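A single protein chain has been omitted; all remaining protein chains appear in their positions.
Should a chain be cited, it is by its letter among A, B and C, assigned in written order, with residues numbered from 1 in that chain.
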Amino acid sequence: MAEKRTDLALEARESFPRGHVEVQGVVLEKHYCEEGQAQITMVKIKDDAGSKAMKKPKGTYITIESELMLREEADREPLLLCICEQLEKMIGKMKQKSVLIVGLGNREVTSDSLGPKMTENLFITRHLEKELGSSFMEQNEYGCVSAIAPGVMAQTGIETSEILEGIIKKTKPDLVIAVDALAARSVKRLCTTVQITDTGISPGGGVGNRRRELSEKSLGVPVVAIGVPTVVDAGTIIGDHLEHVLEKQGYSEQEIEQFLSEILTGDTENVMVTPKNIDASVGRISRDLADVLNHCFQKKG
Amino acid sequence: MAEKRTDLALEARESFPRGHVEVQGVVLEKHYCEEGQAQITMVKIKDDAGSKAMKKPKGTYITIESELMLREEADREPLLLCICEQLEKMIGKMKQKSVLIVGLGNREVTSDSLGPKMTENLFITRHLEKELGSSFMEQNEYGCVSAIAPGVMAQTGIETSEILEGIIKKTKPDLVIAVDALAARSVKRLCTTVQITDTGISPGGGVGNRRRELSEKSLGVPVVAIGVPTVVDAGTIIGDHLEHVLEKQGYSEQEIEQFLSEILTGDTENVMVTPKNIDASVGRISRDLADVLNHCFQKKG
Amino acid sequence: MAEKRTDLALEARESFPRGHVEVQGVVLEKHYCEEGQAQITMVKIKDDAGSKAMKKPKGTYITIESELMLREEADREPLLLCICEQLEKMIGKMKQKSVLIVGLGNREVTSDSLGPKMTENLFITRHLEKELGSSFMEQNEYGCVSAIAPGVMAQTGIETSEILEGIIKKTKPDLVIAVDALAARSVKRLCTTVQITDTGISPGGGVGNRRRELSEKSLGVPVVAIGVPTVVDAGTIIGDHLEHVLEKQGYSEQEIEQFLSEILTGDTENVMVTPKNIDASVGRISRDLADVLNHCFQKKG
Partner (left out) sequence: MAEKRTDLALEARESFPRGHVEVQGVVLEKHYCEEGQAQITMVKIKDDAGSKAMKKPKGTYITIESELMLREEADREPLLLCICEQLEKMIGKMKQKSVLIVGLGNREVTSDSLGPKMTENLFITRHLEKELGSSFMEQNEYGCVSAIAPGVMAQTGIETSEILEGIIKKTKPDLVIAVDALAARSVKRLCTTVQITDTGISPGGGVGNRRRELSEKSLGVPVVAIGVPTVVDAGTIIGDHLEHVLEKQGYSEQEIEQFLSEILTGDTENVMVTPKNIDASVGRISRDLADVLNHCFQKKG
């Protein structure tokens, strides 16, 4: 089948035919919050069979979906607290920890700039300890937060993992949090979904195709990734629509695959589908995610 | 048929079935320049029949298509001279004229910001005449160029035509040139095509759906529009692909229309397809168009 | 005396020697709010004598000064309500009025971009009335707000007044509010002061030296100006410091003037003093002023 890309474990799970109530090695749980206005889905990939079926690493993937993300500040606030809770659930109490927050992506490409823009709104404290002493930090209940937006391979010529390894060795954080723009399969999920995972970042994920994985294995400290889908590959959206039509026409899976491979040629490479208001959305979400992280790691953001 | 939108007269002409060698009231001419690396197409809509068939106002539409637009500066230069020539062909010798250049679109939406960004690189001279005298202008062979980027309805609450009418009454230019980002049907044409037309701007055209027409009729002076496609409506691209598949399957036009209307629902509204590097492309093309206009109206840009 | 420029009536008043308790034709009132954290000064220039002495047009100038402007959002909120009150005091109940908000200045020069950036955060409603009907507007208690950021002479080649006159004739607002970045004399006032005046904008004011006045006389509707100082002319700051030193040395006013004219040569032209964090400050204040205006003209911003 022509590859239909998604960075969301939730969508990978949905892509199984409806009959597949259970996928071996994959656990799925859903619940609602904010009076039904936000849906929280936890996908646990428990073993290698599940990992292979889902084409994602083993681990926990929490997805928060809500149209509230598009609303005004006052409406978004309870949702942001809900994201804080989910994050805290995954990594435990955070105020004591020292954390390196990484804004992945290319700030010169709007749909890929979520991570770097987020870092601009973080409350950075690691250097304050040296300057003002640890009693100052405790009085203010400040955490130890450092951050970097390393840029992408095309900007630096250096693998992100090569940049981060040295920094981690020098600064010894307890935890890395990597924030990234993702590719989804469904247009509806763009800018309305947050995925939190303890698996780190997979190669080939993100809007700009990160190369090597960023994970506890490669970096030596736990890596929690927070992602928000900002693009759908044009090929993916066209393929999904075509498939839907052809299925209804009674074509076999093989025939459908044949059509798709004929249709989805180079034309749709390097093009992507974004919401019309992507500039404003990326600005808003990057500030929201910084607020969430400031709230988690500091007494007041 | 589900509406498949394009602002390019060239694409409107192409959308007629292959049998239609002639469209009543429409003349088509093609030639090449830059050793075959640029294709220039002139579509003339000569009468009401042609206008109705094409769903575009009567007038002349010149399209310059070339992959050179994506290349380095040295490669783009001959193409820019070719665009100058086509522009000069349409409006006659320009150095004597006084011109108001209008950058249409919303500078806060990357794909719609071509017009406003272009105005940032114009060489503006209208005010110099008052300050430095007309002999200074003649010595330097400066034209009389003014410019405005009026913003879009959602930013101003005012129709663009309402803003321009007053300015034109006050400043009395001989000519208005309106630069705008367009919607195309084909991904291949994004950022590789320039359309120059003497019909002004139609309602509903442009990336952000301009409301009222900007034309000699509405503004009282000739309006030449320069447009570059930066987006394809997601619905249009999906529809075109589906149609192609279904035609090959031997479905009737009516059946195809039926499928499309079922498929192209709200999901694809407000989403658009852009090249991955749209930020860089809009920056480059806006500077190129400013260079073209500076070259046309001033001795040296 | 070497010209020491300020756009703040408050500073013009302060520049009189200490003995001058009264300036003929000028009334001065001060009070505090926000528990002494904000100082409000009203300068009324009542007649031609006062106007000549102050080198400012007749009218009312309200200045709100507070270090709170530099603080976090929660700390700034009461101050913004206080600015709303002062604005309402000057122009009466505003929700019934239709208003054109003008963002003066050059968005490409950080210290002069306050006005244009403010317009990006306004809640624009004038076009909604046509689209959704007046009952929709009443239900939501929306005012009729339009806005424009016309750019500066060097960008457009057109006087701002020429641009605005036509728009005002077409759209017939009850009131124009012009927002502008100002030059102050004192570094302490940069980004901590808001001046509201019913005199419009004087020629030569603002960071970028606006040319013609924008006033009820020139535009035909009342013009309220809101300004925030973002720069001090380098010549002004040096001159003030020098004067201070020389006065303490017992030099006569004439001798001081002589020194200053020798010292303040071309070197300091075209340079200006700004706070180091001017980029962040202009971003924050432009959003704050938009919030103030949204609050004044709409039920909720």
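Descriptive notes on the structure:
Basically, contacts are C-beta pairs under 8 Å (C-beta built on N, C-alpha and C of every residue); 3 or more make two chains touch, one makes a residue touch a chain.
This one's a predicted model, so the numbers in the text were calculated from it and none came from an experiment.
When the full complex is examined, the chain removed from view is found to touch A, C. Checked against the hidden chain, the listed residues A:24, A:134, A:171 or A:261 yield one contact partner: A:171.
Across A:150, A:205, A:227 or A:275, the residue that sits in touch with the chain not pictured is A:150. Touching the missing chain, out of C:29, C:47, C:72 or C:108, is residue C:108. Interface note for the absent chain: among A:41, A:86, A:119 or A:298, the touching residue is A:119. Although one chain is not displayed, its contacts with subunit C can still be listed: residues 108-110, 187-188, 190, 207, 232, 234, 237-238, 241-242, 244-246, 249, 259, 263, 267-268, 270-280. In the full complex, subunit A contacts the hidden chain through residues 108, 119-120, 124-128, 144-151, 153-159, 162-163, 165-171.
Everything that follows uses one rule, which is that only the chains that are shown with their structure count from here on.
Distance between subunit A and subunit B, defined via averaged C-alpha coordinates, is recorded as 37 Å. Residue positions of subunit A in touch with at least two other chains are not found.
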